[in-house]
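For this view, one protein chain was removed and the others were kept in their places.
Moving on, here comes chain A:
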Amino acid sequence: MGSRFLAGAFVCLVCCSLWLATPGFGEDQRGGEPDARAILQAAIDHWRGTSSYAEVTMIIHRPEWERRMAMRAWTRGEDHSLVRVMAPPRDGGSGTLLIDKDMWSFAPNINRVVKVPSSMMAQSWMGSDFSNQDIARADDILDHYEHRLLQTETTENGLVYYIEAIPHEMAPVVWGRQVVQVREDHLVLQEDYYDQDDRLVKRLVTHDIATMDDRAVARVQRMSKLEEPGEWTEVRIDAIDFGVELEDRVFTLSNLRNPRQ
């Protein structure tokens, strides 16, 4: 589900939080027991058609330094998103445009729009702990994995589903398995990435859930690498509007280069 994290990267951080926003999702026809895949399917279907505008802070933390970037993100449906860096000034103006699985990035210092080639998909996105691939892949979660409901846990804020996703043999996924914790109110609480020796490598945790624009949103999410303590990337949603009207021209290469909003 690393890929769903695109759905993950902010853009989708935002989205993640919305993910399972349909009440009663995924009830298996056979009754009672919810089907893991259906839960994810319902979540993605729900996400389809939602548009948003968000102001986001990304904090890249390393033992020796820390860096904050202010960003704006526009999303429309699950396959159109645009992220633009506003601060610090050094990075201001650079941005990323995603349409379906294609990804372009713009760097103002070289004044060029570059389509991110496959050779760079595994590299870090803007120096963070997310890879370009994390950002660009949306719906792989359904096609490339076998899903299983591990357990359900009752907490004071509602039922939490533990869904295990194991990639198919030929899937372009490096993980051995991933475990996602989804709360009954459709928020992703935690996502664990295990390697093929079943050691935990990366973990995405939702630290704060808040109601913004009348919806429950995972306001603070942190991706950390467990093998390198002290290295993490945190994404905070400072403000978000849902249901905004976004024209086609928002998601174009020329808008990526020359912002007009």
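Rule of thumb we're sticking to: contacts are C-beta pairs under 8 Å (C-beta built on N, C-alpha and C of every residue); 3 or more make two chains touch, one makes a residue touch a chain; residues count from 1.
Just so we're on the same page, contacts and distances are computed from a predicted model.
Per its UniProt entry, the chain excluded from the display bears the name "ABC transporter permease", taken from "ABC transporter permease", "Acyl-CoA reductase-like NAD-dependent aldehyde dehydrogenase", "Sulfate reduction electron transfer complex DsrMKJOP subunit DsrM" or "Ferredoxin". Checked against the full complex, the one of A:A38, A:A171 or A:A216 touching the unshown chain is A:A171.
Remark: the omitted chain is touched by one listed residue; of A:A36, A:V56, A:M121 or A:V235 this is A:M121. Where chain A meets the missing chain, the touching residues are 101-102, 115, 117-119, 121-123, 167-176, 193, 195-196, 201, 227.
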